[in-house]
Structures are given as structure tokens and as C-alpha cells.
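Below is one structure; the comments refer to it alone.
Shown here: the complex without one of its protein chains, the others still in place.
Here the chain labels run A, B and C in written order, and each chain numbers its own residues starting at 1.
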Amino acid sequence: DLGGKFDKSFNEAAFSGAERWAEETGGSYKDVELQSDAQREAALRGFADRGYNPIVMAGFSFATALNTVAADYPDTKFVLIDMVVDQPNVKSVVFAEHEGSYLVGVLAAMASKSGTVSFIGGMDIPLISKFACGYAQGVKDTKGDATVIVNMTGTTPSAWNDPVKGGELTRAQMSQGSDVVFAAAGGTGLGVLQTAADQGILSIGVDSNQNYLQPGSVLTSMVKRVDNAVYEAFSAGENVMPGFSAMGLDNDGVGYTVDEFNKSLITDEMMAAVEDAKAKIISGEIMVHDYMSDESCPSF
Amino acid sequence: MELTHKSGRQETAAHDLPPAIELRGISKAFGPVQANKDINFSVAKGTIHGIIGENGAGKSTLMSILYGFYKADAGEVLINGQTTLIPDSQAAISAGIGMVFQHFKLVENFTVLENVILGAEDGAMLRPSLAKARKELTRLAKEYELNVNPDTLVEELSVGHKQRVEILKALYRHADILILDEPTGVLTPAEADHLFRIFDGLKKQGKTIILITHKLREIMDITDTVSVMRRGEMTATVKTSETSPEHLAELMVGRKVLLEVSKTPARPGASVLEVENLRVVDEDKVERLKGVSLQLRAGEILGIAGVAGNGQSELLEVLAGMQTATGSVRLNGQELDLTGAKSDARTRRKKGIAHVPEDRHDEGLILEFSAWENIAFGYEDDPAYNKGMLMDNAALRAETHAKMERFDVRPPHPRLEAKNFSGGNQQKIVLAREIERNPDLLLIGQPTRGVDIGAIEFIHQRIVELRDQGKAILLVSVELDEIMSLSDRIAVMFDGQIMGERRPEETDEKELGLLMAGINRKAN
Amino acid sequence: MQKMPKWADVALIPLINILIAFTLSGLIIWAIGGDPFRALKTMVTGSFGSTNGWGYTLYYTTNFIFTGLAVATAYQARLFNIGGEGQAMLGGLGVALVALSIDWPHWAIALPAAAIGGAAFGAFWAVIPAYLQAKRGSHIVITTIMFNFIASALVGYLLLNFLKVPGNMSTESAGFPAGTNLPTFSDMLAPFGITFAKNAPANISFLVALACAFGYWLLIWHTKLGYQIRAFGQSETGAIYAGINPVRIVVITMVISGALAGMMALNNVMGEAERLIDNAVEGAGFIGIAVALMGRNHPVGIVLAALLFGFLFQGGSELSLWEGIPRELVVVIQGLVILLTGALDNMVRGPVERLFLMLHKGEA
Partner (left out) sequence: MDFLTLIQILDSTVRLATPLLLACLAGLYSERAGVVDIGLEGKMLVAAFLAGAVSYVTGSVWLGMLAAIAGSTALSMIHGLASITFRGDQLISGVALNFLAAGLTVVVGQAWFGLGGRTPSLSNGGRFEPITLPFADAVADVPVLGPIYEELISGHTLLVYVAFALVPLTWWVLYRTRFGLRLRAVGENPSAVDTAGISVVRLRFTALVIAGVLCGLAGAYLATLAAGFVKDMTAGRGYIALAALIFAKWRPWYALSATLLFGLLEAIGNRYQSIEIGAFEIPVQFMQALPYILTVVILAGFVGKAIPPRAGGSPYVKER
């Protein structure tokens, strides 16, 4: 999406999936970043005209362009991440971000000493609310009296690229008692993680595994395996199965991460609780509310 | 007629001393315009040397070269007999040259003191420089009658005082040679007299002065020698004692010039303008007009004399619709709106008031506009200039061309931008626009400021012609000469009030001067 | 009398400048390991080599003509309108509201209605800073910058809470009814037997932009109002002398300026996206500043400068598509072009003038 290829989270995850495929198979692919909305259609047609197959799009903003283009290229397979487009040659990959967010919410609630945790999103858009809502529910289900502070960075695209503002928001949330902050804000999030580390509170990364960025301070990362989705799409090549693919906890499409950088932060008790929650979500015992279903969030 | 200048009137010392300044073969072109052509001339030490010439003759250019402001294309400069390179103003200053430009080079929102030390500070800190300059200014003020409050902001000073600051700047830098470009153009007679007294003092101290002016009387009064420039060349240098204004005028313009206005007695008709109890309060809450009343009839010229800043400008602006006021103004018996929506200049024009403003650069003209666009300035909505929704530019250009021919604007090119005309010609463009509107009332401020004598003659004739057509004319000028020779009646303003009214034939400059200073003999 | 023939002034010098800018860009491409000649070829063929390329180039050009004219109009009155971005954003809102209000039977009816909607909203967004400048002396540069931020917040809010289709991830309005879809170049040229790329976004609003450029020319140099705007711009005291009401001129000028910026939405919102998306203006308001300045506030100059930027945009996106050259490099090229043709103009002008003077002397 317009955030840029190396935003350390969403787009980078897509890119690394493609890289992994290229490395393993020796195949080649072409990637492009777009600077304007009108280019989406041009890029899709450009790739399709030149016989690229499949064409993977990371980001819901492609939906409209894809809807018109897909019909014109019935022989080309398209993979759209984060949004559903109902066309015979389109595979839509949608992630259950709310479920992953729920899990990190559980961890946040348990790691918090103050009983107040927080969330920093890039812009006030539905996708980000989906993260926030799942997170809030995870927190509340774990600690009924916990407070969740939710902030958004801004209203212009620079909201995704303002680490200084991210840092200030973190401090503002700290001053309201938060000691665990979940950032879903692209480059702005880097400032959040940094400030959390500087100020000695915990943070939660997003999309990619961001634990290594601030070892010992990033509690965990809510990963969204866009890389897997891209990898699979490329691996399947022209034989991508059109249709709808939900990436949730069950198929490891989303999740939380534990590695050498955050091992010490996660107690056995926390581990047990979060695994329990995961199992219950998969089994359907816990219903995590999807913000997109009714554009509201009962946990706020 | 003596055209050499090696020996002058300064018999005593100058004989064996080299001239203070000598120029040899100076030439300067601005693109295609040859502003100076092979100019040779010298000025003896301790004298006052005048330079006259038509607008655009190249006087300012020559002096700017001497001051290192422009670089000459060819030629050399000798100061006190020594060849001196003047690549920049710094060099000129070190050579002992000071210059007062026609348009002052002052920083308006600095104090006098700051302006004086600018570029002549001692050391990196301001405090010592300021203290020293303050002392020095006091000394200079005493020595040359150059009183200015050192702590006033320059923008608050009158023109005369600004000029003193310029002179102080030069003296503070130990100038021995002082160049003044049209210094009296904007001065009142009293200020000019004062300036000349300063010149006398400077001359006594052995300083050399070069004076550029359009006023022959000044040349005759205070210079020792005078040079005439025409079209970039120095055509003559004569001793002042051996020439006459008529002769100088002829040398300048290349033909005989009438220095007196010829006019028949006025035959005033119906009353055109009646002003009663006009009051203006400016932004700083200062009362600028304190109840002015006057009356003006068709076919007469009422001259308003006064030292600049005594309310004449405000009077003109109120009548022209550029300022609001209280009181009452009737034009042809009809009351004018002084404050409301109809108090603007456009409405006034439509009612038959034309206005030649005091400041042609900031008001009368848009310098970046071409001549033809300026001819429509203020009248762009005239149906004659419009065809339907659009302006009829072609017709406007044709009309401008005709007007330029009639008013002898040189060069008569409608497409040329106003800024490229000389001062006199710019003024003629404004006059051509306003006079030919056939107004009932013409307001005219400083009609000949900075204008050469050839053009002055022309402008004066036009004003009188208009009067003879039965128009009412309100003339504001700081030139008493002009007021005396043009007006049928003279009103003198002082401190926002009319001090008294005289007929030119019944008064003299002395009496007017006293009135301008606020002293009314008759009344007392 | 002239130092240089006119053709050298208006054509030769800009050409040399663009050449230098491209040479420098080539060096940068070479330095980061690309092939400058291939890159140039990609850019040129990508933007002018096919009707598809043309379609995109002219689409961007259209945006820049509108915003360039907006900046230029204000500049004639010496008002520096940095708010084209926000005004175009609001214009988008206006166009969207019109387009979504009823089920338009035909684009020919919808177009003028949307133009009025876009212009009105753009003008509204410009008139507040104008009024504050004229009446309260609030610096229009600050207020228009602030209004850009406010516009983005406002449009974002409205999109999210009122215009968005429930269930849709993207903050965008519903698609406009088919009756508002503007004819593209392909639709327009088909009757003449010319085939034009079907999917290229250039549409009839390009002609609207050209008409606006012509209207701008008429307005500024051939009407009383234009005369007054220019006179006011040159000298405020002069304007008062002439009886030109400053408040009126400032407000009217900014209304026109904002309306022009707002009409940009005909192209990007109505013509291309056919829905209102968040941040649809994508910096065109700022590019308009460069376009107006480089075009010397003259309509022909503005159209040409807009075309140049259209080329840079389209050629640049082709570069990043096919040459793997990062899209930011295109921003660098844009910067170099602006710098050389706009600001370093005299660097080339001086020597060229001297050259002509020498040639001239040689003849004489």
C-alpha cells in the first residue's frame, strides 16, 4: 500500500514473502510501489499485459481498480490481500486481525501492572479499528477492569511516517497510566516502540515480527503473515485457486510471536493464558468481535 | 562663454591644487541605452558644482558611477589628481565621496542613529559604535545645523529630515566630496533654504559639493560652476556668474524655453466645489485636517501652499475619495458621501473629479503596466474602453497613442511599461489620462516634482488651458514659485487648517512663508 | 533593441534548462546503478509512446492545469494561495455530493452540475482565508496552509462517518451512478475514427481545463475585473487611488482561485476514480505552485508546465514499474526540473544572452 515497501510491517512482510519465494525457487518477480491512486489500474493492466501471472496486491485500496481490471484479463490470476473482490479469477486473502489482536491484548493485560494499556493507530480507518477492537476485547476479557486508551496519529498520509508524533502519543498515553502500548501505525510505530523502550514500558509490534527492534521492550508482535500469503500465491503460480481465503489463528495467518528477544517478558502463566485463548477462539468458544461486521466495537 | 574649467572663481586656493574630482572619458550603457557617452569634467576643491539636464539625460547614472554604484564601461576617475579605481561604494567612501541619492537609501524602520552607523560601525558590537555616533552626531548637528533626533525611526521623519540623515551619513564617513541627486525635489522652500545654508557651511570647511537639480534658480543661487548634460553627453560647463537661467534652459532643452507661465486673468464662473469643516483623523488618532473650509469656482485655479505634512495631502485624498472624513463637501451643489460605500475614488471620478496624485510611482501609475494600461487606470470600466464583457484593448492602445502624441510623451510607445519612462514623461501620462477626462474639478498634487524644465513648461500650459476651458482646479504644490505663477487664488495650509487666503498679485513669497509657518500677520 | 530574439527566450532557454535537469537526473540514475538512456526511453515511450501513455499523461496534466491556474489567479493579485490542496479536496467533496445526490440521466447534465459543486466547495474553502486576509490581515499563506490540514481532517471525517459504504474497508464513498461517468478520450475520439486506449483515465475534463485556461487569459488580460486584480496585485495604494476596493478584489480573486482548484475534482474524482477517496488530491495542489511559477502565470506557460509535470508523473511511474527505479527518484527529477527551469533560469540566460549579443555585433 502507499506506506512504502520497507515500512517494517505490512508492506515489508509482503515483500519478504516474495523474496523468500524467489530465493527458494530461483524464480523472478517484479514489484512496484505506487504513488498515486490512478496508477493502480495502470500498474495492474501493465503487469497483466506483459503476462505476469499471478499478480499480487497488498492492500485493500486496490479493490476498486481490481474490480474493473480483473474482468478484462480472465486468464490472469489476481491475489488481493486485505479485501474481498468477487471475481472468478481473483483470490481474496483476508486476515483475521481481530483474532491476533485479541491474543496480544491478552498478553498486554497480563503484562500490565497499572491496569491501563493503550493502542496507537495510524489513521482512523476501519482496518485500524479492527485491530484496536480485537485488542480491546482481549484486554477486557482478561482483566475486566482494565482501561484501554485508543489514539490515532493523524488525518493525512504523513500519519504513517511520523515517529516523533508516535513517541509523543506514547508519552501521552503513559501519562494516563498505560504501560503496554500496541502500535499499528507503519513508520510512526517505530517511534512508539522506541519511546516505549526509552521510557521503560512495553510495546507490541504489528504485521511483521518487530520484537528484535527493541529487545527486551517489545512484549510481542501481532504478526499478520502476509509473507506467507504472498509466498503461497507465488508458489502456486498460475494455478492460484480463486476464491476467498481467510487467514486466521487456525491456519497461522495471524498470531503473536515469541523469540529470543521477548522470551524473558512472557511468563509461563501468560503463555498458558494466551494459548488457551487461542484454542478457544479456534474452537469458537470465544467469539472475537470483528469491527468490520457492524462497524462498531462493544469493547470500547 | 568659457567652456573650460581649469581655473574657476575659487581664485584663492584652487590655482595649484588638483581638482577634487576629474572624470575622463566615462561611458556607460544599459543594454541598448547609452546613458553616458565619453564624459569629461572636473570639479575644483571647495566649490559647489551644479549639473542640470533633461530627464533621462544621464545625470544620476554618472554620479552613481562616481559613487561606485554602477561600473563604467570605459573611462577613469581622478580624485585629487590621483587615478582612483572605484569598483564599489566602499572604495568611493574611502576616497572621501559621499552621495545622497534621489531616492533615499535609508532603512525605514531603523533609527537615525542606526542608519548613520550602518556600514561604518567600529567593531562587532553595536553599543560602542552607537555611543560614538551619538556624540559625533551632536557635533555635526551643531557645526552644520543638521538637527535630527538620533532615536527617531526614519519612517517617522519628514523628507527634509530624511535628507539630513543622508547628509549626516556621508559626513559621518568623513566625506570631502558630497554628491546630491535632486535634493530639493521634495523639499519645501524653507527646507531647501536650510539645505543651502548647510551647503555654505560645508563649503567653508573646504568640502566639495556636486548638486543635480532641475531648478535653475537653485543653480543660479548657490553653485559656482554648472555643467549641462543632454542625451548622455556633457554639452557644456560654465561659470554660474557668467550665465543666465534662460541660457541654461536653452542649453538643456535645445530650444528656447518659457520660464514664466503666460496666462490671462481668470474669469471665475459658478461655484464647483464647496468644502465645509472637513476633518480627518488618521490611524494613529492624530487629527490631520482640523475643520477645513474652502470654495472653488469654475475657471479658476486655487493653489494650496504649505509645508509638506500640514494636511494638503489629506485634503486631496479626501476629495479624491481615497480617505474618509467628516464634514461636508458639495460638488456642483450636490453633497458627496464622505464615509459610506459611495466615498470611493471611482464614484468621485464618475461625478467628474479627476485627480493627479502627488505620488506618481505609488499611486498615479502602475509602474509594471504598459502605458496604455495606465491610460485606463481608474477608468477601466468606462464603456468606451469596453466591448460587452471584454475590454477593448486595441481601441485603448490607439487612444493612448493619440494621447501620447498630444502630450508629447517620449517615446510615444503605448506598449512600453510605465517604469521605463522618465519622471517627466510618466507625469505626462498621468496628466494625459486625467485632463482629457474633461472633469469638472481637477485635483492636482505636485504636478512637476522631479520633472525637467522642458516638461514643466508643457505641464503648466496644460493646466492653464484647462482652467480657460472653465474647469475648476485645485493645485497642491510645495513649490511656491509654481503656486505663485499658476494660481488665481492661494490658500495656505498650516497644521491641518487654512491659515489664510491671498491673491498672488497681492502677496509675496515672504508673506506666504510666514503663513506657512503658522503666522498670520493680517489676522493679528 | 532586444537582447535576444523572443524564440530564444521562450523556447531555447527552457529547453537548455530541462536538458541540464535531465542530464543531472541521468547522472543520479547512473550513480544508483541504472541505465539513464533506457530510463529516458522508458519515460518518453511510457508517457507519449502510446495512446495509453498519452491518456495518463494528459490525465495528470489536467489536474495540474487546474491547480496551476488556481495558484496563478491568486498570484495576479499577489496572493500566495498554498491552499490548492485543501480546496481541491473540498472540490472533491462537492463533486461527490452532486454526483451522489440524484441518479443523473446523462453526463452532459451531470458535468456542469458537478463543476458548479466542485467550484463552489473549492471557492468556499478559499473564501474564508481570503476574508480573513482582507478584513483581519491574517496572513493568507498561513491560513491556507492550515486550511489544507483542516480540509483533510474534515473530508476524512465525512468519508468515514457519512459517505463510506458500510462494510467497505477503504474510506471511500460509494461509486458514482453511471450517468455521471465522464467520456474518456477513447469515447470522445471514437466518432472521429481514432482509437484511443480505452482504459486511460484522461477524460473530457481536460477540455474543461483548457477552457479554463482560455477563460483565465480572457479574465486576466481582457476584462475589467482582471485588470483590477492585476492592478491591485501590483500596487495596493494604486488600487485605492483608482477606486478598486481591496476587500472585494481579494475575496473575488480567491473565490475564482478556489473554484479553479475545486474543479480539479472533475478530473480525478468524477473522471477517474468515479468515487471520492481519501486524500484524492495527492499533492496536485502543491505541484500547482510549481506549475504556475514555471509557467510564469501565463496560461500557455501553465499548460506547458502542466504537461511537463504530467510527463514526469506518468514517465516516472513507468520508470518505477519497469525499470525498478524507486519512485522517489522521480521526485528528484521533478525537483531538478523545477530548480533549473524555475529558479536557476538566469544561470543559462546570462551566457545565452551574451552569445546572442556577440552574434549580433558580428552581424553589425
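What we mean here is this: contacts are C-beta pairs under 8 Å (C-beta built on N, C-alpha and C of every residue); 3 or more make two chains touch, one makes a residue touch a chain.
Predicted model only: the values in this text are computed from it and were never measured.
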Shown chains touched by the chain that is not drawn here: A, B, C
Omitted-chain contact residue, chosen from A:Arg20, A:Lys143 or A:Arg171: A:Arg171
Absent-chain contact - pick from C:Ile194, C:Ala343 or C:Met358: C:Ala343
Contacting the left-out chain in the complete assembly, out of C:Ile18, C:Leu97, C:Ile116 or C:Ile145: C:Ile145
Of B:Ile48, B:Val77 or B:Met99, the residue in touch with the unshown chain: B:Met99
Footprint left on chain A by the chain that the document does not show: 4-8, 12, 124, 150-152, 154-156, 158, 161-169, 171-172, 175-176, 187, 190-191, 194, 213-214
Missing-chain contacts mapped onto chain C: 28, 32, 80, 128-129, 132, 136-139, 141-143, 145-147, 149-150, 153-154, 156-157, 160-161, 286, 289-290, 293-294, 326, 328-336, 338-339, 342-347, 350
On chain B, residues whose C-beta touches the chain left out of the figure: 30-31, 67, 69-70, 88-93, 99, 101, 105-110, 114-115, 117-121, 123-127, 129, 169
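Simple rule for what comes next: only the chains that are shown with their structure count from here on.
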Shortest walk length in steps over touching chains, chain A through to chain B: 2
Inter-centroid spacing, chain B versus chain A (mean Cα positions, whole Å): 76
Rounded Å distance, chain A centre to chain C centre (Cα mean): 36
Centre-to-centre distance between chain C and chain B (centres being mean Cα positions), rounded to whole Å: 47
Touching two or more other chains - residue numbers and ranges from chain A: none
In chain C, residues with contacts to at least two other chains: none
Touching residues (chain side chain C, partner chain A) in the complex: 52, 56, 59-60, 149, 152-153, 156-157, 160, 164, 166-172, 175, 199, 201, 268, 272-273, 275, 277-280, 282, 313, 317, 320-322, 324, 326-327, 330
For the chain A and chain C complex, residues of the former touching the latter: 30, 32-39, 41-43, 45-46, 60-61, 63-64, 68, 72, 82-83, 123-127, 155-157, 292, 295
Residue ranges of chain C touching chain B (in the complex, touch as defined): 1, 3, 218, 221-224, 227-228, 230-231, 234-235, 237-238, 240-245
